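Comments concern the structure below.
The complex appears here minus one protein chain, its other protein chains still in place.
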Amino acid sequence: MIGVDTMEGKSMIDLNSDVGESFGAYRIGLDEEVIPLISSANIGCGFHGGDPRVMRKTIALAQEHGVAIGAHPGFPDLIGFGRRKIDATLEEIRDYVTYQIGALQAFAIMQKMRLQHVKAHGALYNMAERDLGIWEAIAQVIATLDRELILVAMAGPMREEIKKIGERYGIRVGFEFFADRAYNGDGSLVSRREPGAVIHDHRQAAERVLKMVMEKRITAIDGAEIEVIADTICVHGDNPAAVRLAKQIREGLVAAGVEISPMGEFL
Amino acid sequence: MIGVDTMEGKSMIDLNSDVGESFGAYRIGLDEEVIPLISSANIGCGFHGGDPRVMRKTIALAQEHGVAIGAHPGFPDLIGFGRRKIDATLEEIRDYVTYQIGALQAFAIMQKMRLQHVKAHGALYNMAERDLGIWEAIAQVIATLDRELILVAMAGPMREEIKKIGERYGIRVGFEFFADRAYNGDGSLVSRREPGAVIHDHRQAAERVLKMVMEKRITAIDGAEIEVIADTICVHGDNPAAVRLAKQIREGLVAAGVEISPMGEFL
Amino acid sequence: MIGVDTMEGKSMIDLNSDVGESFGAYRIGLDEEVIPLISSANIGCGFHGGDPRVMRKTIALAQEHGVAIGAHPGFPDLIGFGRRKIDATLEEIRDYVTYQIGALQAFAIMQKMRLQHVKAHGALYNMAERDLGIWEAIAQVIATLDRELILVAMAGPMREEIKKIGERYGIRVGFEFFADRAYNGDGSLVSRREPGAVIHDHRQAAERVLKMVMEKRITAIDGAEIEVIADTICVHGDNPAAVRLAKQIREGLVAAGVEISPMGEFL
Partner (left out) sequence: MIGVDTMEGKSMIDLNSDVGESFGAYRIGLDEEVIPLISSANIGCGFHGGDPRVMRKTIALAQEHGVAIGAHPGFPDLIGFGRRKIDATLEEIRDYVTYQIGALQAFAIMQKMRLQHVKAHGALYNMAERDLGIWEAIAQVIATLDRELILVAMAGPMREEIKKIGERYGIRVGFEFFADRAYNGDGSLVSRREPGAVIHDHRQAAERVLKMVMEKRITAIDGAEIEVIADTICVHGDNPAAVRLAKQIREGLVAAGVEISPMGEFL
């Protein structure tokens, strides 16, 4: 770490993960294992995954581990797990997001907690990356509903525009980096259809996370060094390997003296 | 009205109706016509009826007419419109009610309104009339989520027990009277399967409402005079005849000097 | 009719309408009024609209009026009434169509009827008009499930390609014309976002239907005369005006000696 100019407060990072996506009798995700490793939990709100009971239980689990909670609203497409683009209007998106944040907020209040952030799920997130109007729609909801909520968006090519939206609506934006995804030279994600899109080597993934946190830069798939400024790192809990990666990333960060903390504490 | 001992504050009554139960392309209920006639709107929250857009629009309509709003949570049974008993656990019921109140609350906040009450829908309401545990489950949610919310329950045989639940949880209970339903001698509703269960004669319905409000008593189906103390009268907007009845009831009350007002203002 | 070269069997046309789209307590469409006017009913199968009870009742109504029945499968998007594009895979589309045809077929068998045709609903139909792969996916299902089923597609710019798909899979294709929609010079529908997309003048609509049937041509929105060869005309039963238009179209055809008959009888 010699030579890395780490100022106080710069060596903090948030780790987030999508959890609370089980539904009824259906279990998905190793929530019990991944929640102790992260600092911010994105909790499904019942549209693409999650249900009232799961929401309550996931908040309790997050609370137990001192993890901040956020809404993870998606499209009303349970059968598609919210992963399919739906050409909903911005009005529909605002309504869907409002509904889902509200539902989760009630469970948070019931447990004396408060929502920290909102991170769109799946296709809604991906569509937003191609349509600033969607980020703005979510920002509008947050600004009216609870100005303290942080909008989580991708630390990608639209970073500056999204930042401006946040400023315009007077809300904080938390930018996220994907630990296990390759990036193009322009800072966008390499499409999953391309070879090398997902980084399967855990050591490599943990190292680039560390580099991103310490140096604000990563090596893109084309070999270029690109700047990436992120507040939170997305890790997964879908399967045992994902959990191991999350653990490795966490341990790497801690060993390097980086403090893992909910983004609400430093944004 | 000679001889009727009407104290100040006793001549106030609330009129409530179930609205906001449309879903997607499907319209149900003459909300635009019935909302101007009532003082409290029970708004569907998306489980038995209602959807995010409908919730937003219904709150706007209520706001425009100075009508107080409340959550109208039901079972997750859209195909059955929440009218079928489901042997859900009390835990499930608490979770369902929490979720639905929260979702509606978000739309209320977005429009600078506040929820006034919670009235269970359909089978959930009917099951509660046979199982105090359900009233208590809803009371628990209200007490933890927002102590200002009024629990709406039937002014029937369980009135005293429900009142005690309200006291135990430190929340207000609003008791409701059904304008177009016949009552048994014990204060319960005559089952819809029995002849005479529904009062189709509008004048008769309006008159008994007035009598209930002024004298705190009605004539049961067996001819007995029974005491009914209610804070709110349930009217319907399902069809033109129901709206006409609501109008007639309203006009009868106004003509008799009764003030129609959201229950939150006098409870 | 002088000068019109009407061969025997050419003066037959089918009238189809989307019906059976009610759901639970929700009524949509004036099925009782429009079904007596048509010869082929496209029945919702429970994904975008329709439910088991509605499917049974709609088949009974069609049977009563001697109307042929067909499946009207859509996307699993009840809240969007199947009108929103969902980027489902062709495999998903095949599975959705199979499921829905099968479900309706069971109700047909229960009432000693047989499905005549399959017409995709809403966004699925519109997406197919831009992606031959979707027509092919539906054709594959029909060819394997029941080769007697007619695939209904738009008599538009892709007519020849769709015809070839039908030939390749050994199934019949019924091409449809939209009575109340303006056409572009290339035979495609004028987008609803453009002015003049919907023909509101009933007389005009009825006359162009008649011209299309008798002369196989219509006047496009740009004034050009274009050829349109269709087997079935789509009419609507959404509202009283739509039903009146359907009636006017029917009467115009009958007066001109055109026989209205289910497409299965002449294709």
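When the chains are written out, they are named A, B and C in that same order, and each has its own residue count from 1.
Convention: a residue touches a chain if its C-beta (ideal position, glycine included) is under 8 Å from a C-beta of that chain, and two chains touch if they have at least 3 such contacts.
Note that the structure is a prediction, hence the values are computed from the model and not measured.
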| item | value |
| --- | --- |
| Touched by the hidden chain, restricted to displayed chains | A, B, C |
| Contact partner of the left-out chain, one of C:A41, C:I69 or C:V141 | C:V141 |
| Which of C:S11, C:Q63, C:T98 or C:S188 contacts the chain that the document leaves out | C:T98 |
| Per the touch definition above, residue among B:H65, B:R84 or B:R244 touching the missing chain | B:R84 |
| Footprint left on subunit B by the chain that the document does not show | 76-77, 79-80, 84-88, 123 |
| For subunit A, residues in touch with the removed chain | 22-28, 49, 51, 78-81, 83 |
| Residue numbers in subunit C that touch the chain omitted from display | 46, 51-53, 55-56, 91-92, 95-96, 98-107, 109-110, 141, 144-146 |
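We adopt the following convention: only the chains that are shown with their structure count from here on.
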| item | value |
| --- | --- |
| Set of chains adjacent to subunit A and to subunit B | C |
| Geometric centre distance via CA averages, subunit B-subunit A, whole Å | 41 |
| Whole-Å gap between the CA centroids of subunit B and subunit C | 44 |
| Per-residue multi-chain contacts in subunit A, two or more chains | 92 |
